[in-house]
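Supplied in structure tokens, the structure appears directly below.
One protein chain is absent from this view; the other protein chains keep their places.
Entry: chain A
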């Protein structure tokens, strides 16, 4: 026998039967494939989540918030992916994602309250709590679209982090769970206001989600894909129905006045509302009522007036700078007032102009250097009570007509490049060729002399509500509108004739009334008002009142005794608060207390939807295991009724597993039954075991089991376990975790 001849074929012949070792290259390929799939799932999940967050753009202004959210999504996802690839234990990706999420939340939002900027401490937690409160507050007080304050950013970051950290590690086992955060995020706009959500976001998210489901399951039948798509779409449409409390809260919150980032935007809505609330009460030693300013809007982009955003972060409201442009020669009187803010939520503090000091505020308030408006990034004006000292500027005619060249930043004179000709033409015609002051008075008179009607509804009905140049063009034609239109038109026209201008949003003086026995004023939400301020070199900013029937003319505007006998002696002296109607042409003008129909609703953004969404999300996360377990059980019981003993046994095995029994699937019914019988008694086990054995392994048509048998044994197993174990069995069933693969790392594919 020749060795070479005999061994070679023998070896060759054995190879197929033997498979002595795992083929290392094959194992590597399988691992590589697994890793590729993991990354693909994570990538699709990330894309879907980013798109879902994109759908919030209907609620939040700008893109910075989205980029910030994207960072808090991408970083934990990367960590989870790397940990999945390198780690051996199933908890490692979760821990990695959680760690990175905590570090990024710390670094991004509480850097200075953390060790080395990244290690959270108790201070960090405190800061986070503040941010959450601030976020909720700024959602409460802002209108759609809201400015992305740090608090809102933080809330979004939490939503992002929770979505990623709890869902991404499970994607390999249960890709379908990706739907949970996606639906929650997508439904926030739906919950805030029906009809605001934009469908294309849904479409993109659903596409990414379906692609995610398809990874590694190329043979998924089309019906499944369509079925899933249908479930996702229908589910996303139905989910908003789970938000009734949020909607109720939205309605409740309509009682207050919100002053968001730009109070001008919703001013019309607030004027049209049918339920007025007390906005401010104040007592002052000044002779008459006060115009209380909220925000100064000096940047006009052709469509909107925007507030100056250059807040000096380090100033103190106890001492204000001298007002812009005011020289020492101008006569003035100093007064003080005690102001109590009522139901006005928001970041703007009602103050007279120019204030010199504010005392007694709670929270962090800063003055704006140009307009001297006071705002806060975290605190709320609602309920504040404070003392303010302010000046009453009383320029004389010589000063007013000095006609000095204005020395102001160019934005006070900026106009859009494309403006309807009619605005400048009208302005020049109206203003004439006098001094700056005469031009301003002429413009004010142009609006108040009777040619213009005051109406909060006409612009809406006619479709030209707003402040843009197109609106002004229409307004000059229709000659009907409310304070926003008058203020914007006068401010723009003033700029066309070279007078620096800006718009102020605030309250007209209100109604004289005793406040705690002291004569004072009560300002209601219907007193919300907007007016222009024009700049005079050497004097500064002066208020004008172009709106007919609202507020009062300032003293200086009647210095020349321009033919207006109704001019009050001092601004705001308007004891009845029912303004003299200077417009006989419009006897039926609605005033500020107009009751309007409900077609235009007050759109106040409320924190409830996002809070509710997060709460629902958390609750859903919490209850998901229990729910899935119940579903699994119901499905099995249905099959038990149909005679499927395997389902019965699987249920018993999982029940045992849930109650701390080690019940591997490599155990036969008899083996587990023997062990169970020791604790729960021989009788129920034996019956079920016989049933299972016969049904599973005997000839078809043999004895089967009943649902009652299973229920009895389930009960026996559960009642033998301590309460803690039973609770865990209900809410965090280990059998489900094992099924989802959390118990151990799944074997490589193939």
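Everything below uses one rule, namely that contacts are C-beta pairs under 8 Å (C-beta built on N, C-alpha and C of every residue); 3 or more make two chains touch, one makes a residue touch a chain; residues count from 1.
Basically, contacts and distances are computed from a predicted model.
Novice: Looking at what's absent rather than what's present, what does UniProt name the missing chain, "MoxR family ATPase", "Peptide/nickel transport system substrate-binding protein", "Hydrogenase iron-sulfur subunit" or "2-oxoacid:acceptor oxidoreductase family protein"?
Specialist: "MoxR family ATPase"
Novice: Looking at the full complex, which residue from A:650, A:688, A:710 or A:729 touches the chain that isn't shown here?
Specialist: The one listed residue touching the chain not shown is A:650.
Novice: Please identify which residue in A:401, A:668 or A:706 touches the non-displayed chain.
Specialist: A:668
Novice: Spell out the interface residues on chain A facing the chain that's missing from view.
Specialist: 14, 17-22, 632, 635-636, 639, 644-647, 649-651, 664-671, 692-699
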